[in-house]
Each structure stands twice: as structure tokens, then as C-alpha cells.
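All protein chains of the complex are present and in place, except for one that has been dropped.
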Amino acid sequence: MSLKDMRRSRLGFLRALVIAGRSGRVTRRYPYEEPLVTSDFRGKIDIDETKCIGCGACVNACPPNALELINTRDGYVSLRYFVGRCIFCWRCIDVCPTGAIKGTREFELATNDISDLYDIIVHEPNRCRECGKLFSTKRMGDYVVTKSPLVENYVDLDPDCRRNRFLKAIENRFGGRVG
Amino acid sequence: MGKPKFLGKSIWVFHLNTGSCNGCDIEVLDVLTPYHDAERFGVKLVVSPRHADAALLTGPITLESLPKVLRAIEAMPRPRIIIALGSCACGGNIWHSSYSVIGGVPELLKILKERGIEVDGVYYVPGCPVRPESIVYAVGLIKGLVPKKIKPKVKKVGR
Amino acid sequence: MIEYLVFSIVFIALSLLIPPLMDGIERKIRARVHSRIGPPITQTWYDLLKLFEKELVIPEGGLHIIILSLLYVMLAILTIVFTVSMVLMGYHYVLIVIITLFLFVQAIFTTIPFITSNPFAIIGASREVILALVNEVFFVIILGLYMYFTGSPGLLLGSTSLLRASVILLVITLFVSAYVASGRIPFDIAEAEPELASGALIEFSGPILGIFMYSNFIKRLFVKLVPSMLILLPFISNWLYLLIGSFIMAIILWILYGLIAALLGRTRVDIAPTSILKIYIPFITVSILLYLTGY
Partner (left out) sequence: MDAISKYIETIKAVEPRADIHVSDDTVYATVSSSKLRDLAKAIYWDMDCFFRTCAGSDERSINGFYALYHIFGDDHNGLNIVLKVYADPNNPTLPSIVDIVPAADWCEMEARDLLGIEFSGRKQYRLILPPYWPKDLYPLRKEVSYDVKPQVIISSEKVGFWDRTSAGVAIPIGPYHPALHEPEYFELYVEGERVVDVRYRGFHVHRGIEKLGESKLTYQQVNFVAERICGICGFEHSVCYAQAIEKAAGIEIPERAKFIRSIVLEVERIHSHLLWIGVAVHLLGYDTGFMHTWRIREHVMIIAEMLTGSRKTYGINLIGGVRKDINEEKKQRVLDVLKIVEKEFTELVKTMVDVPQIMKRLKGTGILPREDARKLSVVGPTARGSGLDRDVRRDLPYAAYSYVDFNVPVYDDGDNLSRFLVRVDEVYESISIIRQLLDQLPQGPIMIEEFDIPEGRMAVSVVEAPRGEDIHFVITGRGKPYRWKVRAPTYQNIPALRVMLRDQPLADAPLTIASIDPCFSCTDRVFIVDKNGYKKRLDPILYRWR
């Protein structure tokens, strides 16, 4: 349809009253009334600390770095979720191997203190049974073992010791120095 | 300066887009429209920082807009508050580390402090983009109508 | 006599309290036309009180602005005081004084922005001048004709000539003039938000802004009160009832004006004067013709 040829009436602007009358007051009295949030809405994510293994898959997928793995000075690994930077794309949910991350409809996130927006899971680190260095997380080790039990011998070793051990094993088998 | 009695009843907002994608800015307008109607809480968008009680910042604050933001905040009469709207303003969003932005209101506060520009309160409203309801909730929080729901969580987990 | 004094004080107090409340009601009505809830009717009072609590920032122009703004609010209040006392105390000839005062108020309002150097304020003020040149001049012309037709320089319940159509036409024109003078859409071109960022008031903040807004509300009441009185004059002979009647009529007018403003868009400064003149000139011409033929 084209409005160009539409007949205009002089008092047509009064129709606004009709429109207003028919539609009534549409305002949602939120916060006193239910908000207009559909069940499909993507809100804040909720990380189940009983399932999280600290693998960092979500950290790699997260476009804005709202999820970060932080190595503290004492060797602890923590997964930090900063709601203030989250874009609520839920890519982390897609990639989480253990299903620890769940989406919620939560949007009431306003605060007057920025520290409220941090959600931190501190994982107990794995301790290398040879050099005693702290690395990765215990949960991660357990998870790897359940997925592929063959690596059990190496799971308690930090990456350097693991490599050394591996090279040594090859050395023993072939009787010569490798690498 | 005593605690203003009527600030809670009438919040005049000056909206500054500091490099936002427009998503939050449109939701700011949306909040004034019939379904959400922030005016019922006495919220009004004003057009001059001199009339404003609150600076509504959207965007990660680009270098280009930084001087104007500082100037606008300086022009606001005290008491003045800053509302950081959206993930960009709260934490810098995807561009938090980009070369042409300062990375959100936490960084801005440092610069404000350096220059001796005081503000009387900062509110953070995450969301990308912020839902209109989130903004209404934030208004409720400023007015003290709703409790703060989000708390920092630190959980230590073992094996 | 003493009861008139008491009535005066009551009415003056009312007319100082009511205008912001009426603005609150107008906002509520506008919200209803927008299909939303809108602010509480006391909202405008909250806004004003909040502005008075804010820090006092002396704008560019310094002391001039403060003195002028105080003068502005005093004159605005004086117009109301004179209007009320004129009716109650029987000083009917001061109608002409009130008109003069009102013109002073308008003049101050249009000049203040010129003191600041903000380009928006200056454009806003120059638009106000253009509009005032048409509207306020006709306001005076209409009142002058009114006085000539009724044969009195004041608010006198005179002859039956008051009922004559020519006078009624004049008063109707006065209602249009009151609408334009109240700065509502479509004639809010001086404060036009999208173009001029609230124009004349852009540089003011805190209490000074509060004073300006408050005076504007009083002015809005005044411009409705005077025509209401003039039109009710032939029908109500008791002065007290006349005053009450015109207050009620002013309130009804306020609501009606608010409703009309919600249904229209903003005009442009080059269109506005001609569209006002298109109403004024025929009405006044017919009125004069009627007067001449009926005399």
C-alpha cells in the first residue's frame, strides 16, 4: 500500500486518542509485577562449582574474556567470571565439557559496587609428584583419567616432568637418547 | 552537604554514548516508552549536563570521547552520580583491551580521581545490551525500592 | 475588608502551590495519551525541590543572571498577586498594570539567554523574540480592543455590551494567545529539545534552573487566569465567585491545553508566526466589524 495517495483528514490527528483509548495503559509495573522476559532470554550464567574442572574451554570460547583462568601467586588456579563484561552469548555453555555452566534468566544485576560482579571458583591445584610444582587442577586430572584411563601414570606430573618422563620411557625402550 | 532528600524522587539523567554499539542507547529510549515507562519513577532524560543528576554512560569510553565525557561530568552540579550501563561501560566488553578505548567506567574513575573531579556514587548495570527491565531495576536500586540481588561469590573447591 | 485580605492570601498561596501540581497533572494526562502510567502528580514539585537542593553553580554572566532570575520570579509572583488582589480588593483599573508586568516578565525571559554565550541559548532567545513579537503584541492589541469595546481600562463589569459577540470573539482569541504564550507544543520552539537542547535554559543548573522553571509555571497559570476572568465576567457578578470560577476554569484550560499539546507536533519558527496570524487576524477583523456594525 502506498501512503502517498492516502486521503488525509483535517482532524485525523484526534485518532491518537482512539489509539490510546483502545490500547489502554500497557505499562508493566515492574519491579512490582512480572517483567516481560520470555523463556528464551539469555541471562547471567551460573557455574556449578561441583562440576567445574577448571579446564578453560569456556575461557577460550568467551569473546569478551568475561571468563578468565587466573593463576594466583600461591599456585592456585581460579576461574573468574566477571558479569560486568559478559555479553550473554552462552558460548561457554556450548563448549563446557562437563555441563557445569547453566544459563539463567537472571538480569537483575545492577549494583553500586563493582566487586559484586565477580564470581570466582578457586580450584585446588594438582601437585606434581616429582618436582612438587603446582599445576592445573585436581579435578582436571580426575576428569582426564575418567575419559582416558591410559594416562593415569602421567596425570600427576606437571607438563615439564611429564615430558621428561615420556622421553625417559622412550629412552628406556630404545636404549638411546632421544631429543 | 547533607544527604539530598529529593534526589531519590527525581533523577534527571544525561545520557553519554562513549563508543557504544547503540544497543544500550536504544534500550535507554525504550525504557521511557509505554511498556517500561521509567518516568513513573521520576526519571527524565535531560539534554544539558547542567540539568543532570546522573551521567548515564554507555560504551567503553573511546579516547576520542574521553575529554568530552570528563567535561560533561565536570559540568554537572553536585550531587552527581555515574551510571555505567551495559557490559561496555562496566567492564569494557570485547574491546576492553583495544587500543582506542580506555575500557569502561572503572578506568574512568581513576582518571576522574587524578583530575580531582568528584562523583557521589557509581552504579553498574551489566547486560549486553542492557534489558529495559534491568534499567528499571537499577532505577529501583538507586531509589532503594528493590534489594541488591547480586553478591560476590568466591568458592573454593577441592577434588 | 479583612476577610478579603484573608481570601487574597489564600488565593495567592494557592496560585503559588498549584502551578507545579497542574504540570504534574498535565504530565499524567500526556502519559495516558501515550498509553503509560506516568509520574505521580507531585512529580514536578519533587523536581523543583530537588533542583533547590543541588549545588549552586554560577553560570556565565555571573551576578546578572542571579539578579535577573530573582527579578523574574518576583515579577511572575507579582502578576499573580496583583491579579488576585485586583479582583478581591476591587482595584479593577489595575488590569493595565498587570498586563505591563506580564510584558516585563516576558521581556526578562527573552533577554536572559543573551547574557550567556551559548549559541543554543541565543537561538532559543531569538526565536522567543520572534514569537513574542507576534503573540505578545497581539495579546496587547486584543486587550486594548477589549478595553475600548467595554469602555473601561480595567476589569469592570460594565454594560451589556460585554455580552456582545465582538467581545467574546476577542476573548476567544485571547485563549489562543494564552496557549502560545504558555510555550507548549507546537509553540515550544524556543526550548525545542531536539534542535536546541532546551534552548534558553541550557546553561542554568540547580536552584537557578528551579527558579526559572517555577516562574514559568506561574506564568502559565497567569496566562490562563486572565482570559478566564474576562470571559466569566459577564456571567458572575460576585467578585469572590468570579475568582473561584476563573481558577477552576484555568485548571480546566490547563488540562485541555495539555491534551491538545499531546496531539500535535512542533512547528517551525518560520511557520509559527503565520499560523498564529491566520487565527488572530480573521478573528480580530470580524470582531471589529461586529463592533462597528453593532454600535
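For clarity, chains are labelled A, B and C in written order, and residue numbers in each chain start from 1.
To be clear about the criterion, contacts are C-beta pairs under 8 Å (C-beta built on N, C-alpha and C of every residue); 3 or more make two chains touch, one makes a residue touch a chain.
Keep in mind that this is a model prediction, so the values were computed, not measured.
Trainee: Omitted chain: which shown chains does it touch?
Mentor: For the complete complex, the undisplayed chain touches A, B, C.
Trainee: Among the options B:7, B:38, B:54 or B:72, which residue touches the chain absent from this view?
Mentor: Candidates B:7, B:38, B:54 or B:72; residue touching the omitted chain: B:72.
Trainee: Decide which residue listed in A:69, A:89 or A:134 touches the omitted chain of the complex.
Mentor: A:89
Trainee: What residues on subunit B make contact with the chain left out of this view?
Mentor: 14-27, 29-30, 33-35, 45, 47, 49, 59-60, 62-68, 70-72, 74, 93-95, 97-101, 115, 128-129, 131
Trainee: To test your reading of the contact rule: which positions on subunit A touch the chain that is missing from view?
Mentor: Here the touching residues of subunit A are 1-4, 6, 8-13, 15-16, 19-20, 23, 26, 36-38, 40-42, 61, 63-64, 87-91, 94.
Trainee: Residues on subunit C that touch the omitted chain in the whole complex?
Mentor: Listed in rising order, the touching residues are 30, 33-36, 117, 119-120, 123, 127, 185-186, 188-189, 192-195, 197, 262-271.
Here is the rule we go by: only the chains that are shown with their structure count from here on.
Trainee: Counting C-beta pairs in contact, which comes out ahead: A-B or B-C?
Mentor: Counting C-beta pairs in contact for B-C and A-B gives the edge to A-B.
Trainee: Just by CA atoms, which chain is the most central one?
Mentor: Of all chains shown, the one whose C-alpha centre lies nearest the global C-alpha mean is B.
Trainee: If you average the CA atoms of subunit A and of subunit C, how far apart do the two points sit, in angstrom?
Mentor: The mean C-alpha positions of subunit A and subunit C differ by 60 Å.
Trainee: Centroid of subunit B to centroid of subunit C, CA atoms only: how many Å?
Mentor: So the centre of subunit B lies 38 Å away from the centre of subunit C.
Trainee: With chain centres taken as the means of their Cα atoms, state the distance from subunit A to subunit B in Å.
Mentor: Here the centre of subunit B sits 25 Å away from the centre of subunit A.
Trainee: Check each residue of subunit C and list the ones that touch at least two other chains.
Mentor: In subunit C, 34-37 touch at least two other chains.
Trainee: Please set out, as single numbers or ranges, the residues of subunit A touching at least two other chains.
Mentor: 25-27, in rising order.
Trainee: Which of the residues in subunit B come into contact with subunit A in the complex?
Mentor: Listed in rising order, the residues of subunit B that touch subunit A are 34-37, 40, 87, 90-94, 96-97, 104, 106, 121-128, 131, 133-134, 136-138, 140-141, 145-146, 148-159.
Trainee: For a test of understanding, state which residues of subunit B touch subunit C in their complex under the given definition.
Mentor: Within the complex, subunit B contacts subunit C at residues 1, 4-7, 9-10, 12, 33-35, 37, 39-42, 44, 46-48, 50-51, 53, 75-79.
Trainee: Give the list of subunit C residues in touch with subunit B in this complex.
Mentor: Residues 27, 31, 34-40, 43, 46-47, 49-50, 53-57, 59, 193, 197-198, 201-206, 209.
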